[in-house]
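Complex shown without one protein chain; remaining protein chains in place.
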Amino acid sequence: MSRHDAISPAPAPRTGDPVLEIDDLRVDFATDHGWANVVNGVSFDIREGEILGLVGESGSGKTVTGLSVLGLIPRPPGRISGGSIRFGGRDLTQLRERELRDIRGSEIAMIFQEPMTSLNPAFTIGDQIAETVRRHRGVNRKAAMARAAEVLDLVGIPNAARRVNDYPHEFSGGMRQRAMIAMALSCEPKLLLADEPTTALDVTIQAQILELLLDLRDRTGMSILMVTHDLGVVAEICDRVVVMYAGEVVERAPVGPLFDAPRNPYTEGLLRSMPQIGSAGGRLASIPGRTPEPWRMPPGCRFAPRCPYVQPECEAAPTPLESLGPDRMTRCRRAGELELSKTP
Amino acid sequence: MSGEATLPPGGAAPAAGPAADETERAGASRRFIRRFASNRLAVGALAVLTVMIAASALAPWIAPYRMDAIDMAHRLSGPTALHWLGTDSLGRDTLTRLLWGGRTSLSAAVLAVTVATVIGVPFGLIAGYFGGRIDWLLSRAADVLMTFPPLILAIAIIAATGPGLITAMTAIGVVYAPRLFRVTRGATLSVRAETYIEASVSIGSPAHRIIATRVLPNILSPLLVQISLMLAAALLAEAALSLLGLGVVPPTPSWGNILGRGFLEIRSTPQLMIWPGLTIALATLSFNLLGDGLRDALGREIRKGD
Partner (left out) sequence: MLGFFLRRVLTAIPLLAVVSFLVFSLILLVPGDPAVSLAGQNPTPEQIAAMREQLGLNDPFLLRYGRWALAAIQGDLGRSLFTSQTVWADITARMPTTLSLVALSMVIALIIGVTVGAVAGLRPGTLIDRAATVAASVGVALPYFWTGMLLILLLAIKYPLLPSVGYTPLTEDPVEWLRHLTLPALALGLAPAAIIARQTRAALSTVMGEDYVRTARAKGMSPLRIVGKHALKNAAVPVVTVFGIEASRLIGGTVVIEQVFALPGIGQLAYQAVFSSDFPVVQGVVLVTAAMVIFINIVVDVSYGYFNPRIRQS
């Protein structure tokens, strides 16, 4: 089912050095109910050449975590209230806006969910890519346009040299996401943050884009943080997975073990609500209930109100994140006793 | 209400439309009044205008002097106990002149907007309701009129007919008509698409009755906004024409010709152009704020007069 094993013969997890280390990150947002904590003590790292999946439902804090890396959370109302994000020997949370701007689009690039609206309709594709190149490489306009054509070709746009002069509305949805990826790659970043890059696309286009990302990772050796709600995407391309729920990491594992034997009831719920190829007709089990609002968090385990395995002690006090062995962590008091699996 | 007479007895579906429409409209107008009342600027503007209109209407009774009374002993005086806003070069009391001028200026503005309404609204209703060729024709006619700068066309018409405020403001009204036409047409188009209109059409109600009882009440609000903004523009146009001596003929005062006379004394007695200018500015500001307040209270986007 997963193309994962076929493409990366080296078994996950990869052993490269960490490119990005997030430690105990906290992000708050000002709301009508006062400061609401939306990311609470999140820690994980991304290694060189690795694709890390950051998974969760909407409201889990995964997108805010991704935006925090580049200091892109809207301020106000958001603020990073604790922790560190280490990249290339520096703590990104301590950098000034001006210093962050030098990193954005250059060492760390980002692509977004909506390729239709993420490109500026008033400028040509080539202009928008060249702008990034000129900003970070300081080359002249002609060289920057040549680079734009080069990266468009790299992401598989036919006739790239001619199509740099096209406007976004002349590109299809899939091509626009390719153009976004080309823009992100134009300055050869070490890390690509991809926020739901395939969610808005047709299934066949989705597969092409994922394949392109895998291929580019293999050719350039960059790392990718894949923020997604879709475990299917994770299965396709990720090496390791971080599962988030209600602002916290609830499970962390390499892809294979996570799919074979989840150790957290929330991960199990996510896996069971995944459409299975070959089991057409079977009803999709979705997790009942909703993510709690940030200003109304349960006092104990945040997943307790929705957990099928909940015990009284789960609701008494917050559950800590515990290590289960190398590269494996879960946030569940009953992890040791439960037998979880992706099929009911 | 008369529209209901044409409904078949017990015709549940068509009857539900107008009935629901009535209650909905009542609720909407309550919401509208509450929203408007909470807008302090707009309420203040309405109060200012009410005072201005009342004071102008009552000028013969409340003005401190007769309209053309001359006090040669106190020519070009500053504000005094005798003359609160001073006097002009002929010794006429500025406050008195402004009160009387308000009668001229405000009614001139109302005249222009009335002309614009009488032309713009019916044609707008026809164009929006029937669409097709008549809509095309009327819209092109509006385009043509819109190419004339209002003030210049008014001046040209005065050149043909001779000075006179009534002709001038009628001309201004004609040039403003396309703006009301466009607002009416646009609002009618969207109301026309509602199901309760379709229901009335399908049971054979005559067009003029549907327009009068179903369309018109539903487009009144955007019209009101536009009319309020247009009153401000018409007031400015009157002032400009009278300032140039093309509007009202002296000695009848209007805010525009008081300002024009005052301007002649700008070096010696600048307050003579301050008071009338301030009065005009306050009136236009109030009409604008009233229009903005109405628009906000309606709670949906109505495009400003283009």
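A few remarks follow.
Each chain carries a letter (A and B) given by its place in the written order, and its residues are counted from 1.
Going forward, contacts are C-beta pairs under 8 Å (C-beta built on N, C-alpha and C of every residue); 3 or more make two chains touch, one makes a residue touch a chain.
All values reported here derive from a predicted model rather than from experimental measurement.
For the chain left out of this panel, the touching residue among B:Leu98, B:Val215, B:Leu236 or B:Ala297 is B:Leu236.
Listed residues A:Gly105, A:Gly126, A:Pro254 or A:Gly300: the one in touch with the omitted chain is A:Gly105.
If you put the hidden chain back, the residue from B:Ala73, B:Val144 or B:Ala193 that touches it is B:Val144.
One chain of the complex is left out; on chain B, the residues touching it are 143-144, 146-153, 155-162, 232, 236, 239-240, 243-244, 246, 259, 263, 266-267, 270, 273, 277, 280-281, 284-285, 287-289, 292, 306. What chain A contributes to its contact with the hidden chain is residues 70, 72, 101-106, 109-110, 112, 114, 117-123, 131-132, 135-136, 167, 169, 180, 183.
The rule is short, and it goes like this: only the chains that are shown with their structure count from here on.
Averaging Cα coordinates per chain places chain A and chain B 58 Å apart.
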